[in-house]
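A protein chain is absent from this complex, but the other protein chains hold their places.
Right after this comes subunit A.
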Amino acid sequence: MSVLWADKYRPKELSALDYHKEQATNLKDLTKEGDFPHLLVYGPLGAGKKTRIMCLLRELYGPGVERLKMETMSFTTPSNKKLEITTVSSIYHIEVNPSDVGIYDRVVVMDLIKHVAQTQQLNVNAQREFKVIVLTDVDDLTKEAQHALRRTMEKYISNCRIILCATTISRVIPAIRSRCLCIRVPAPTEDTIINILQSVCKKEDVNLPMTFAKKIVEVSDRNLRRALLICEACKVEKYPFEEGQKVPEPDWQIFIRKTADKILQSPSIESLSQVRQNFYELLINGIPSEIIFKTLLEGLLTKCDTGMKIKVVEEAAKYEHRMAQGNKAIFHLEAFAAKFMYLYESMLLGGFDEDM
C-alpha cells in the first residue's frame, strides 16, 4: 500500500503533535468538558490546521472519527439548479468545502447545517449531544454564504458545532470571527521541519543528509506538507541522496516565472493578453491567487532598480489587498501586470510620469 509520507506520518492525537505543544495542551483542556465553542482555525498552508482539527475530534469522540467515508451530497438552488458536492464524513462529523460550488456556496452552507442539525442523536449517553461540521476554505466563501453561516451558526448551536478552517481571517466577516474561538496555527520553524523530516526518514529507513534537508526546507517555504512531498519525490527520483542533487521545482512555479519573463521582455498590449491567458491557466489548475501574485512579484523584482522596486511593491500591495477583498482575482492580477508593464516601459525610456 502506498500512502504519501505526509499522510502516513500525520499525528493522530493531540499529544503526538510535533510542534506548538502548548497550543495542543490548550486544545486538550478545551475538550476536557466534552464540549467546546465554534472554532475558527487559521494559519498558512501546510502548518497543520487540518491535523489539529482531526486530533481534536479524535480526542472528543475516540478513534471512531477516523473511519471516514466519501459521499456526494446534492442540493437544489432556489433557481432549480442541481448541485453536487463531495463530503468526507464519519458518524460524528462531516467535512465539506462549500467553495467548490462557487457562487452557490450559500445553499450548501445553509442546507448542510440544517440537515445535520435537525437529525438528533439517538443515544446521548454513548455519544456527544452534538455533531461537528468542518468547513474548509472559509475565506473563499462568498459574503452571502458567510452571512448565512452566521445566522445558522447561532440557531443550531444546541446540537452542532462548527469548525471553520481558513488560511487568512481577513476575508472572514467580523460577525463570524466574533462567534468563534479563533485559533491561529503558525507555520513550523525551519528547524522543526528539519527535525520532522529526519524522524520521518528514519522511520522510512532512508538516510537524509543534513545539508540536503536544509535545501528541501528552503524550497518548501515553511510548508510542512510540501517539504514532505518534495522529500518523497526526491527519494523516488534518486536514492541515496547526493550532495549536489537538485530539488525539483513545481511546474507552476516555473510557469509563473516564465510569465514574469514575458512581462519583462515585451511590455505591450499583445503580451498583456498572453499574460492573461497564463493567469487563467494557473487559476484553472487551482493555484491560489495570492501565491501566483507573490511568485510573480518575486520574479519581476529581480529586474528592477531600487527606485522602481519601491514603486512596484507599493502597487503590488494595493492590488494584492483588493484581490484579498474580492473574489475575482484575474481582474487585479491583470491590472497589476498592466501597471507593471507601464512602469517598466517608462523606466526603460527614462523617468516616470508623476501622475501615475
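Heads up, the rule we're going with is that contacts are C-beta pairs under 8 Å (C-beta built on N, C-alpha and C of every residue); 3 or more make two chains touch, one makes a residue touch a chain; residues count from 1.
Rule of thumb we're sticking to: contacts and distances are computed from a predicted model.
Novice: Missing chain, UniProt name, options "Vacuolar protein sorting-associated protein 29", "Origin recognition complex subunit 2", "NADH-ubiquinone oxidoreductase 75 kDa subunit, mitochondrial" or "AAA+ ATPase domain-containing protein": which is it?
Specialist: For the chain missing from the view, the UniProt record says "AAA+ ATPase domain-containing protein".
Novice: Of A:21, A:115 or A:143, which sits in contact with the chain we cannot see?
Specialist: Answering carefully, the residue with contact to the hidden chain is A:143.
Novice: Out of A:43, A:188 or A:267, which touches the unshown chain?
Specialist: A:267
Novice: Among A:157, A:264, A:313 or A:338, which one is in touch with the chain left out?
Specialist: Checking each option in A:157, A:264, A:313 or A:338, the one touching the absent chain turns out to be A:338.
Novice: May I ask you to list the residues on subunit A that touch the chain which is not drawn?
Specialist: Here the touching residues of subunit A are 78-80, 99-100, 102, 106-107, 142-144, 267-269, 272-273, 276, 280, 283-286, 319, 322, 325-328, 330-332, 334-335, 337-339, 341-342, 345, 353, 356.
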